[in-house]
Structure formats: structure tokens, C-alpha cells
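Below you will find the structure I want to go over with you.
Missing here is one protein chain; the remaining ones are kept as they sit in the complex.
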Amino acid sequence: MDWIVKNLWLIPALPMLAAGISALTPQRGRKLSATLAIGSMMVSFLLALCAFAHTLGHQGEEARQVFNFPWFEFAAGSAGVLQLGWVLDPLTAVMLVMVTFVGTLIFIYSVGYMAHDDNFTRFFTFLALFAGAMLGVIIANSLLLLFICWELVGLTSYLLIGFWYHKPSAAAAAKKAFITTRIGDVAFLLGMVWLYSQTGTLLFYDHGAGCMEQSALAKMVVQTTSAGMAVSTAIGLLIFCGAVGKSGQFPLHVWLPDAMEGPTPVSALIHAATMVAAGVFLVARVYPLMGARLEGAPVETTALQVVTWIGAITAVFAACIAVAQNDIKRILAYSTVSQLGYMMMGLGMGGVAVGMFHLITHAFFKALLFMGAGSVIHGCHEEQDIRHMGAIRKYMPVTFLTYAAGMLALCGFPLFFSGFWSKDEILHAAHGWAPSQIPFYLGVIGAFLTAFYMTRQVMLVFFGKNRAAAHDSHSAALSHGHSAAEPHESPAVMTVPLMILAAFAVLLGFVGTPAWPWFQNFLEGEVATVDFARLSESATLMISSSVIVLLSIALGWWLYGRKPRQTAAEPDVLEKARPDLFWLLQNKFLIDEVYEATIIRFNAWFARTCDFLDAWVWGGVVLAVSYLTVGLGWVNNVFDQFVINLGFDGGCSGMSAGGRLASRLQNGQVQNYLRIIGLGFAALVLFLIWGGGK
Amino acid sequence: MPPSFYILAALTIAATAAALSLRNLVHCALALSVAFIGLAAVYLQLDAQFVGLAQILVYVGAVSILVVFAILLTRNDEATKPLVSRFSVAGAATALVVLGVLTWAIDKSEFTHRKLPPAPAATVRQIGDALMTHYVLALEVIALLLTAALIGAVIIAMHNEEPKS
Partner (left out) sequence: MSSLSSYLLLSAFLFALGLAGAITRRNAIIVLIGVELMLNAANLNFIAFWRFGDHPEALTGILFAIFSIGVAAAEAAVGLALIIAIYRQYKTTNLDRIDSMKG
């Protein structure tokens, strides 16, 4: 076994260690904690590269190497030993490189973005812990280890979203994120327990004995639950619930847009590299379980169909909402939800490779977009409303260019941007999906909407006329006099990561084109070949999707670029056309309100009922019990005082009287003793003569 | 019974009574010596010459002198206080009870009515043989006891010069 496989644990351990040290660093130790966090991420990145290089040298099943060890034993026998471990396969390697690389860039960017924050060290502590937990999720070879790290990700996301906890909205958003994802995690935990009871192991791969391997899967496929569903499918769906929560899929997506309350680097990390990717990664990891069936292609199992439908609905649903948002980060947040839907679709219909390719390319360009947005916000003095921006292009050229690259990648601009290739893969898979064609059309609509809302955002932010002056009175108070200053370009520590990410956003697509599907083949453990003929097979689809994207961008320009809006207060173009529909979209299809009216109200009612029961029924019972106890205590006390104590005192005084009597004998007078001996002697003689003698 | 026995018995009992009842302790010691001598004479009369001589050597020669030394070393003015202790009446009664019991027992015994047998030969040589053969272990033990008593007595009576801290 190779060194890197054995020591894979170092990759998550290093950032966690850095977090531990910087947690103990005093507030003024800014440099130390930032250096530690970034340094540990860089070392992890190098180790991840080693791991990646290691997997490059192997093909097929050989590419998967595991290291397992027993954690603790809770019962006799091999089934009672809980094993943990890590796995190094192409999936892990790709994710490791992506997370450490993007993470490192975000960390560096944070140094600039958080420069003025008092709790700089706390921020880096959480950030490093967050990254470490995510890396733990990636390397885990045990569903349990994965779950532990998964919950750590949940915890740190809570800490980071609520980083500015003195803002009520941030605190509420943190709580919302934590609780919403927890709902999914309950199902995840149930699935895990069920899986353990079925297979007796939580290891994914264990030389043929793991729960993702043929023997265990075959056992689970033949069993059916009461509803006629295969056990493997049921477990897969339960685990998928966890992914729905974490990856912000419909209907548990509500926390994701609110998570924008956290600092922008956190948003970038959550949306690009770590948290939401964890859900997609989880589905990819348990793909053998989800796709297990007796015969036929794995893509058509019930579990994967559910994944597909959820993904498709989410993709379109979130894209619709994004059209009507005005907050620059919120638009990106809904875009993330929508793109995650695409990834789920890709996983459901095309397999691990398709979904993961989009995950990787999306990680790069979404990190780029978030950091670009952060740069814009930073440059505009913490302004987030795109209606109050405009013409930023002139003030922040580097940010504009890199942002544009990210935007075009997200839109799927033909040929030269990574998003085009990865999204095309998904649409291609959807086109060939046997059960239904609807997800394909949903995907196309989603692509159209994506291109449209991104064009709208870019037009409003970077083009047109600067509308910041329009609400001077508002921001003057906020930024004490700086409002007169024009938006400024961000420092190099923020722009350099942007440029690096922009380069990747463009180039990364070329490792997974149909002509040279290196990425997909790598994940499946095959050797990639160059074949341009494959390009022509999907040419029709590619051309049509290109046309759609171009049309959408043109429409965006027509509506928002041709006649730029003049003031911040002016209503949106779409709002003028269909105010009712726009209102609905702007309020996110009222999902939050629906939850408010149903689940939360029910919950509150239930809580009130419980409170009532508690106060009147249980409270009464408890009170009665307590009175009973007090009464018994009183009886006990009386008994104690008058029976036990008196009896005891009597016994004691009797004893001491006897003692006094005995001690009078023992008066220390030698002659007294001698006299008694004399009497004893006389008695003995008499006894011997009368009793003993004859 | 030879009349000498009665004379010796009367002398011994009188000396004993004097040794235990006189006010002056030195007189007591002298009376004690007389009692010991009287007993030694009784031993001689019983043909136990060796024991009689040992009695004179040990008791009259050593123990009485020891008692005199002890009296001199513990001399104080308490001699004028009452001679007898608080429980003297009870003590005397006890002694009378013991005497009565013993006398009664002796009187009841059949064994005591036998006549005096002919004088046995109990020479110093025989005693020495017995001590060196049959009773050699007891002799060793008594030697050890005497040594221990000697050292113990010295240590107990030794004046402790250690200053009290």
C-alpha cells in the first residue's frame, strides 16, 4: 500500500489542526491564524495532488485503494467491530484537488475581504474547520465517518453563516440552515442504521465485503419492503434525503438563499467547494446503492428516477426565482440551487461522471462569481442591491472581466467555456433518458432562464449608469462620507484568486468534451481516447442548446442593456409587463410563506398544545406526585424523629451507662484487680472441689 | 510432728505479719529477711538442703537487699499517711475468704493424711545431674529470662537524661 493511501487522513487533519491552533490564538494573532489556515490548505492541496497523481497511474478497480481500521468494538464477533477508513479513488482524488484548490484561493481572498473584521482569527478558525470537515467527507470510506464529517460541515456552516451573529437576520439564517439540513439528516441517519442492519458494515469498499460492493448489494436488491420497493432503493432514498437537505434541493432549498447573510467568502465556500457539493458527492458515493437493481441499466431505478425528478424540478424552479431577485448574492444563490438541480439530474440520468463533471466546473465558476460579487460589494461599500449599482465595469475592470468569464461559463456560452461542456453532457444524458423526456425540456428551460438572469445581473451591475448616487442619503450614514468616493477596484489579494479561477472556468471544460472525455473516463477508471466523431453525434443537441443560450442572452440585453434603467426606484422591465407573476417570483413562489403557514404554524400549534398539556395535565400530575412525596417525607421525618431517633438514643444511653459501669471496674487500682483475682481464685477452688472433682 | 516445726512456723508467720504491717519500711524489709530465713529453715527440715541454701542466698542475700535499696530510693514523706488503702476492708475480707477456702480444701483432702516417708537422697550432685541432663532446656530458658530481666530492670530504672524538647 502506498504512502499516500495510508496517510490520506492528513489532508483533512491539517486544516482541522490549523483550526485547533488558531482557536487558541488571541484576537491580535491575525497573521498567525491566516498563515496557518492558508498554509495547511496549501499543504493539503499538495497532498491532494499527490493522491491525484497516484490514481492516474491505475486503471479499473485497481484505481480504488482503501485503508480501513477498527474503531471500537461494541459486541463480540466481527459484526460488532465498527470500522472506519478512507478510500482513494478517482472520485475522491478529483474532489480533493478541487476542494483544496478552490479552498486555498477562497482563503487567500478572505484575507483581503475580512481585513477589517475584528474577529479575523475566529473567522479563519471556522473556515479551516469547515474545509477540514469537507475533506473528511470526501475521503471517508465509511458511511459513519462520512456522517460525522457531514455533521461537522453542518455545524461549521451554522457558525459561519451566523458569523455576524449580532445581526438578527444572520443569526436567523444560521439557525434556518442548521435546522433545515437537520431534517434531511434525520432521514440520512435512518438510512444509515437500516443499511447497517442489512449489511453489518458501514464501509463502502472492503475488498468485497463493503456495503457498496456486489455481495451486499445483491442481498439488498432481492429483499423488498412493504411497499414493494427494493430495500436498496429505500435506503438509497433515505440517504438521498440527507443530500437534499445539504445540497439545497426542492423542497429543502429554503436555507440556501438565506445563507447569504454570512460573509461572502463563506458563501463562495458553501456554494462552490464544500457544503452543497457534499450532497452531490454523497449521491455519487452511494451511486452503486442507488443504481442497484436485478437487471438492466442502473439509470432507471426508482431511486435514481426520484433523484432526476427532484433535480429537474429544482433546476427550473430556482432559475425562475433568480430572474426576479435584486440582491447580487441572492441571484447567485438561486443560481446555485438551480445548478445543483442540474447536477442531481446528471447523476440520476447520466451516472457519476456526468454529475461530477458539472460539480467540478460549477465549483470553479461559482466560486469565481461569488468572489467577484464579493469584490463588487466590497468596492461599492457593502452595497448588495443591483438596482443601486451600474457601470461598475469602468471602476473595476479586473473584476468585470473575470466576472464576465464566470457568467459566460455559468450560462453555458458555446465552445469556450467550461459550463457549456458540462451542461451539455447533462442535456445529452437527459435526451437519451428512456423513462421520460420531460426532464430534458425542463433542463432546456432551465438553461434558457440561467442565461437570462445572468445577463440581467451583469447588465444591471456592470453596464449602464451608476445609480449609487440616487440613494446617497441612505449610504452616507452607513459609510460615513465614503459614499462620495467612487467604487474602487479591490486589492491584489482579492483579484489574483479571481484571475486564477477565471482561467480555470474557461479551460476546465476541455477535459470533458465529447471528443476527448478524459474526465468521465478517468472517473470510470478507463483510458481516454480522442475521437472527434463523437462530437458530431451530439452536434445537433449542442447547436440547439447554443442557440437557446445565445437567444436568451440577446433577450437579456434587449430588455436590460438596450435601455439601461436610470434610477434605483424604477420598476423592473418584467415587473411592468406582468406585475403579478414578477411579484410571485420575487417572493420565491411563497415557499417560505407556505412553510410559515403550514409546517411552522402546525409546529407552533403543536408546541402550544404541548405547553398546555405540560402546564395543566403533566404539571398537575407532577405537582400531585411532588405533594405525595412531600407528605411521605413528612411521615418519614416523624417516624425518624420519634421512633428511630428515640430508640437509637435509648440504645446509646444504655450502652454508655453499661460502659460507665464497666469502666468503674477498670479503675486503674492494681489492688482492686488483685482482689478480684483473689476472689476468682477462691471461686475456682470451690468449683474444682464441688463441681469438677467428684 | 517435731516441736521445732511449730516454733519455725510461728516465727515465720509472725515475721511475715510484721513485714506486711509495720509502718517503717526498713523494719518491714528486716522482718521480711526473718521470714525468708524461717522458710529456709522449714526447707532444711524437709530434707531439701539445696533449696534451703538457695533460699537464703537469693532471698535473704539478694531480694531483701534489693528491697532495701528500693525503699531508700523512693523515700518520701508519705509514710505518715494512712498505711492501708481505701479498699482495705474488702481486701482483708478477700484474703480471709482465700484462707478459708484453702484451709477447707486442705482439710478435705485425703492425700494430706499420709505419713512422712523415709528421707530421700537429694544431694547437690543429683540435682546438678538432673539440671544438666533432663532439665537443661529449662535451665537455658531460666538463664535467658534472668539475663533479660537484668537488662530490662536496668533500662526501666535508668534515669532518662534526655532533655525534653
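Here the chain labels run A and B in written order, and each chain numbers its own residues starting at 1.
Just so it is clear, a residue touches a chain if its C-beta (ideal position, glycine included) is under 8 Å from a C-beta of that chain, and two chains touch if they have at least 3 such contacts.
None of the values given here were measured: they were computed from a predicted structure.
Listed here are the subunit B residues that touch the chain not shown: 1, 5, 9, 12-13, 16-17, 19-21, 25, 28-29, 32, 35-36, 39, 42-43, 46-48, 50-51, 54-55, 58-59, 62-63, 66-67, 69-71, 73-74, 76, 78, 81-88, 90-92, 94-96, 98-99, 102-103, 106-107, 109, 111-117, 120-122, 126-127, 130-131, 135, 138, 142, 145-146, 148-150, 152-154, 156-157, 159. Within the entire complex, the positions of subunit A that touch the omitted partner chain are 662-671, 674-675, 678.
Heads up, the rule we're going with is that only the chains that are shown with their structure count from here on.
By the touch rule above, subunit A contacts subunit B in their complex via residues 669, 671-672, 675, 678-679, 681-682, 685-686, 689. Against subunit A, in their complex, subunit B makes its touches with residues 85, 87, 90-91, 94-95, 97-98, 100-102, 105, 108.
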